[in-house]
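Of the protein chains in this complex, all but one are displayed in their positions.
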Amino acid sequence: MLASFLQGLALLFAVALISQDYRDLEKNTPLEKLTGYPNYKSVGKFKGLFQDGKAAPWDLHIIDYFKLFGATPRARGYRPNQPIKFSHVVHVQKLKLDCGYCHWTATKSPYAAIPSVETCMTCHSQVQQTGIEEWDVEIKKLLDYYQKGEQIPWVKVHVQPAYVKFNHEAHIRGGVGCHECHGQVGEMPVVERASSMKMGWCIECHRQRGASIDCYSCHY
Amino acid sequence: MQSVNYKTVDTLVLNTLRPPTLGWYILFGIILLCLAVGVSCWTYQILNGIGSSAKSNPVNWGVYITTFVFWVGIAHSGTLISAVLYLFRAKFRMPIYRIAEAMTVFAVITAGLFPIIHLGRPWTFYWLLPYPNQMALWPNFRSPLLWDVFAVTTYLTISSVFFYVGLLPDIATARDQAQSKFRKLLYSIASLGWRGDAEKWKHYASAYLLFAAFATPLVVSVHSVVSWDFAVSVIPGWHATIFPPYFVAGAIFSGVAMVLTLIIPLRAVYKLHPLIRAEHFDAMSKLTLVTSCIVGFAYVTEFYTAWWSKNPFERFQFWFRPTGDLALGFWIMFVCNVVLPQLLWIKKLRTHIGFLFVLSIFINIGMWFERYNIILQSLYRDYLPSAWGHYNFSWVELGILLGSFGWFGMWMMLFIKFFPSVAITEIKEILPVPKRHEDDSH
Partner (left out) sequence: MLFKINKKSASTRRDFLTSAALFSLAGCADNKLELIHPHFKDPEYAIPGNSVYYATLCTECQAGCGLLAETKEGRVIKVEGNPDHPINKGKTCALGQSLPQAHYDPNRVREPIEKTQLNDSKGNPVFSFNPLQLNDALSKFATKIKNASKILWISKELDSFSSLYVQEFCKKFNINFITYEFFNYEHVQKACKRVFDVDALPEYDLSSADIIVSFGAEFLEYWLNPVKFSRDWAFRRKNAQVFHCQIEPRQTLTGAKADLWLCIKPHTEIYFALALLKAIQKLKNSPLPVEILSYLNKLEIEDLISKTDIPSHFLHSLANKLVMASSPVVLGGGVQARGEHAETLEVACLLINYCLEAVGKTIDFSSGVKCSSDFASLDKALSEFDFSDPKAVLILSGNIEPWLPTRLSISEKAKQKQASIIGFFEILNTTAKLCDLILPVDNCLETFSAQVRGGLVTLGQPAMLRLYKSRHISEYLTAVQNALLNNQDSNVDVYNLFENYLRKSFNLNSQEIKKAQEVGFFPLAKSKIKPKLAIKSFSIGAAKDLDDAKLKLLPLGTVKAWDGRGENRGWLHELHDPISLVSWDCWIELHPKTAKKLRLKNKDYVKLYNSSGYIEGIVVINPLMKPGTVGVPLGITSGEESLSFAKIVKWANANKLFDLKESSLLASSFKIEKTTPRKQVYQTQVTTDEHGRDLIKVKVLKSDYSELKSEVKDEKHHHHGVNLYEQRKKPMFKWGLSVDLAICTGCSACVVACYAENNIPVVGPRIVAQGRRMSWITIHQYTKNLPDNSVRRVFVPLMCQQCGNAPCEPVCPVYATYHNEEGLNAMIYNRCVGTRYCANNCVYKVRRFNWFEYEFPDSLKLQLNPDVTKRGVGVMEKCNFCIQRINEVKFRAKKEGRLPRDGEIQTACQQSCPTGAIVFGNLLDESSLVSQTVKSERGWKLLDDMVNTQPAVTYLADLKFQT
């Protein structure tokens, strides 16, 4: 019985890796397509599993990778296409915008809200011609949304299940920098998941900082 | 003994491996049907939610745990007969221990399913296994349910290994006599190249003895652990120190009964009368009688302690059992497990095959109701009267119960057809050594 159990796991593991590749091919845009961006080395797709968060290779949460079940990918390197190819590289590195300028609620409430269309338009009502064609195309998209008065359907990258209560305000007040969970977003042409954000990964940090590891501080 | 010699033993036993008859197919079909019912019921339950079983607050456990304990109990006698009696050099075990062991292994496999069936979220059952995981969480080693996991898995491992070791020489025999290619291949793989020379026999004997020694403590431990599921809790009627011995005795009781239920038809069908003889049944009947008396004693003790404790909850509980809503269950248990087996004081009946068969079935029913009685009655009427509740079976539960018999039966049927269900070598051990001229086949 034990043997068959292990066999089963091995099988799952194999399928997982295959489906992982398959998913990457389908979902992620190859980098060379994104011309005009500084080249950026993607985090390997397996690292999400091994290199952080104490996740063991035989951990059954490997299931999270399954295309089969249509589960939201929760691994490092998850990099879906966005309705607008918004580049943090440009806005953070070139324009030196602070995270808090757009994600202003992060310091005021549990949620770090995605900025409203109007927030974008505070600048882009002026900035519409950049000279770089690829960029203007994207800005055009924004303007269209604005004219139509529609919200922009961004694709969520840092998915947490509903039973996890993560309070951005509390963490920022506790001196946790944005990058510690979200990685160097400033260097990402397309936002991707920089950490697996699995429980063990949270706990590790909580332990290091002497924060509460009572289940009730996140799950209720 | 005269009627039996090495050759007849081989032929008699290996007869069972002959290509199945129509009767076998029909029976097997019926059994598969039961299994199908069980599987579909479980699928329905998973899709619809565990609520499709009739459990509710406060009766949160029902048929599934009952059946779990029932099968674990069945699983007991196997090891008892094969290991303990082996150590005691009890001769009468020889012809029956193989079937008993097979029963053990398959009963444990069946029992192991029920805790999972019973879960609210069966797809998370592996959280009960202690493996290093990304949640950085261990299971709760204080919980009796976790002890169950360990107890049952250990028992499964040991008993199946012991079982297999016991089988080795016989598989070899079967290999030597096998007709079809497939069987030859199967047996030669399974027998691990057993040649039966003196060296091998020496190792074999010591290994077997060793495993017997390993297995023996498990006979006591496993069901004690299972009994702690109840004894460790605070529910009136469960929170009793008598539970471990009481459960072990009950387990052996039910196990022996199940052996009878299996071996009597087997003997009849495959004409094993010369191998399995009256004295064997007599011995088993005595074992049954003894354990029945122990169980009966335990029942009475429970009532006595409840009365002696002056604890209002205990007292009410044990007054409720024979008189309350579930009194029927109680009386079925009492009659089947305590009253009927007393007939075995009569020598005639101890060797009367038909009677034993019927009795064994009654005992099986009775033992199922024993667990039913313990689990449901206590949950019906516990501490706060304003929170009392009720329970009635749902067709899903009964379907799965049926399915479990299908599952068990399937393995038994296959085993009988593929492996010698009576221990050839051990029977040969107790036969007089044959004279050369008498038989030249060897």
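First chain written, first letter: the chains are A and B, and each begins at residue 1.
Keep this in mind: a contact is a pair of C-beta atoms (placed from the backbone, for glycine too) under 8 Å apart; a residue touches a chain by one contact, two chains touch by 3 or more.
Everything numeric in this text was worked out from a predicted model, so none of it was measured.
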Among the options B:121, B:203 or B:348, the absent chain makes contact with B:121
Where B:140, B:180 or B:241 are the choices, the one touching the absent chain is B:140
Contacts from chain B to the absent chain lie at residues 43, 46-51, 54-61, 115-116, 118-128, 137-140, 142-146, 149, 229, 232-235, 311-313, 316, 379, 382-390
Logged for chain A, residues touching the omitted partner chain are 5, 8-9, 12, 60-61, 63-64, 66, 68-72, 80, 105, 108-111, 113-119, 149-156, 159, 161-165, 167, 169-170, 173, 214-217, 219-220
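Assume only the chains that are shown with their structure count from here on.
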Averaging C-alpha coordinates per chain, one finds the centres of chain A and chain B separated by a number of Å equal to 53
Counting only contacts in the complex, chain A reaches chain B at residues 1-2, 53-56, 58-61, 196, 198-201, 203-204
Listed in rising order, the residues of chain B that touch chain A in the complex are 109, 126, 131-137, 156-157
